[in-house]
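Below: one structure in C-alpha cells.
A single protein chain has been removed from this complex, and every other one stays in its place.
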Amino acid sequence: MSAFMTKSLKKVLGAVAVAAALAGASGAYAAGGAEHPKHVDFTFKGPFGTFDQGQLQRGYKVYKEVCANCHSATLMSFRNLGQKGGPFYDPKYKNPNDNPVVKAIAAEFEVPDIDTDTGEDITRPATPSDNFPEKYPNTYAAAAGNGGAIPPDLSVITKARHGGAEYIYSLLTGYVTPPKGLNVAPGQYYNPYMAGSLATQWDGDPHHVPVGGVLAMAPPLNQGAVTYDDGTPETVDNYAKDVSAFLQWAGDPHTTLRKKTGVAVLIYLFLFGGLTYAAYRQLWHGKH
Amino acid sequence: MSEPEKDHGGEGDPNRRDFIYIAAGAAAVGAVGAVVVPLVAQMNPAADTLAMASTEFDLSKVSEGMQVVIKWRGKPLFIRYRTPKEIAAAQEVKLSDLKDPQADSDRVTAGKEQYLILVGSCTHLGCVPTFGEGQFGGWFCPCHGSHYDTSGRIRVGPAPTNLEVPTYEYLTDTRVKIG
Partner (left out) sequence: MSEHPSTYDPKTGVEKWLDKRLPIVRLAYDSFVDYPTPRNLNYWWTFGGILSVCLVIQIVTGIILAMHYVPHIDHAFASVERIMRDVNYGWLIRYVHANGASMFFFAVFIHMFRGLYYGSYKAPREVLWILGCIIFFLMIATAFMGYVLPWGQMSFHGAVVITNLIGSIPVIGGPILTWLQGGFAVDQPTLNRFFSLHYLLPFVIAGVVILHIWALHVTGQNNPAGVEIKSKEDTVPFTPYATVKDGLGIIIFLFLFAIFVFFLPNSLGHADNYIPANPLVTPAHIVPEWYLLPFYAILRAVPDKFLGVVAMFAAIAVLFILPWLDTSKVKSMRYRPVMRWFFVIFVVVCLALGWCGAQLPDTPVIPGLPSFNLIDGAFNSYLWLTRFLTLYYFAFFLVIMPWIGLKEEPLPVPASISEAILAEHAKKKG
C-alpha cells in the first residue's frame, strides 16, 4: 500500500512539475481580442536558424523606403548594418565603420550636429558610428504629423509585440475591409491582427464583436513600390516578409551568435554532466 | 538512483577510476575558464565606444599661430598651425640635446610641416599642458613642471617621453582623419 502511494505520489508530482514548466514557458497571458499571427517559415526560426542576408538587405530597403517615412529606429546605428550577421556584412571589412556600403548608406541620412565654429545647430551626412536619426523632433510633432498617433520606434518592435516577426508580417498583410456594422473613423484602418477592443464601435450582435482593432497606419505596402535588385518578385507578401525579417534581426542583432554559443554550451554541459554522473556513480558505489 | 550496483567490468580498475575524476575535474576547470572570458571581456570598450575611436577634422579651421583643441577618445587633441619661426626653432634643435631624441620631421607630415597634431596629455601623469608658457616656446605642464618645445618634445621636467603624435592621414589637402 505504502509502495503504491509513494509511486503514485511521485507520478502526481512529476505531472505537476511538467505542468508548471509548461505554464511558465508558455507565458500564460491572454492575447486580447486579435487574430493569431499567421505562420511564416522564416529562416531564422528554431535553434539552428540563421538570417538570410539577401532577405535582410531587401528588408532594409523596404524599411528605408517605406517604414522610415514615419517610424524611427533610434537604437540602431549604421555600423550595425555592417557588423557580423548584419545585412551588409562583408568579411573584407571586419570593422563595420570602414565598410564602404555602410558608409554610403549612412551618408544618405542627415543627422543633427553643432557647428563647432559658430555653435549653431546644423545637419551633416551621417557616418557609420551615428544612430538612425529621430524622425520627429519630439513626440508632439510625431503625433501631430500622424493624426494623433505616435508611430512607434521600430528598433525592438519584434521583441515588443507578441508573435514577433510573424505578428509584423500578419499586420502588414492583414488589412481587410471592415465588417458591416463596424464604425471606423476617418484616418483609422481596421486590421484583425491588431490587438484591441472594438465593442464600442460595433453596431451588430454584441456577442459577436469582430476580433482585431483599428490603427492609424494605412496599409503601407503596395505592389512594386520598392524595387528589388536581386530578382525577387516585388509583391506585398515579399515586402512584408523581408521587412519583418529585417526588424527581427534589428531587434536582437546577436541572435545567430547567441544560438551558436548556446549549442556549444549545451554540448559542453552534456559532456560535463556525463563525466560528473560517472564520477558520482563510482563514488557512491555501495554507499546508498 | 539508490539501487546498489553490481560491479561493471573495469569500474574497479584504479586507473579508470582516477581518469573519470580527473576528467570531471578538468571539465569543471574548463567551464570556469569559459565563464571568466565574457565576465572580463565586458570591461573592454564597447562597440559604440570603438566606433567613435576615429574622428575627422578640417584643418582650414586653424589659422596661423593658433591652436585648436578637440576631444578625441576622451582626451584633448592639439591641432596647431605653427609659424615659420616655430618650425625653424623645432628643426634647429640638436638630437643630442633631447631627452627623447626624435627629429621634428618625424613628427609632422612632409610638406605639411606647419600642422602639428598632438595628444594633449602630458606623458608624465596625464595632465593637459598649456601652450605659450615654459622655457622652449612650446607647452608647459602645470602639474609637475614639464617643458615641451615647439615640436611637443620633452626638454625639461619629469615627463619621460615626447607628447604623443596620434596616427592620422590626410584625406584631402585640408582634411585629416585621426585614429
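Residue numbering begins at 1 within each chain, and the chains themselves are lettered A and B in the order written.
Going forward, contacts are C-beta pairs under 8 Å (C-beta built on N, C-alpha and C of every residue); 3 or more make two chains touch, one makes a residue touch a chain.
Model, not experiment: these values are computed from the prediction.
S.K.: Using the touch rule from the top, list residues of subunit A that touch the missing partner.
M.R.: Against the missing chain, subunit A presents residues 2-3, 5-6, 9, 12-13, 16, 19-20, 23-25, 27-30, 32, 47, 74-75, 80, 152-153, 155-156, 159-162, 195, 251-254, 258-259, 261-263, 265-266, 269-270, 272-273, 276-277, 279-280, 283-284, 287-288.
S.K.: Residues of subunit B in contact with the chain that isn't shown?
M.R.: 1-4, 28, 37-39, 41-44, 46-49
The criterion applied here is as follows: only the chains that are shown with their structure count from here on.
S.K.: So what's the Cα centroid distance for subunit A and subunit B, whole Å?
M.R.: About 39 Å separates the centre of subunit A from that of subunit B.
S.K.: Where on subunit A is subunit B touching in the complex?
M.R.: Touching subunit B from subunit A are residues 77, 79, 83, 96-97, 116-117, 128-129, 268, 271-272, 275-276, 278-279, 281-282, 285-286, 288.
S.K.: Which positions of subunit B touch subunit A when the two form their complex?
M.R.: Going through subunit B, the ones touching subunit A are 1-5, 11, 17, 20-21, 23-24, 27-28, 30-31, 34, 47-48, 51-52, 54, 61, 70.
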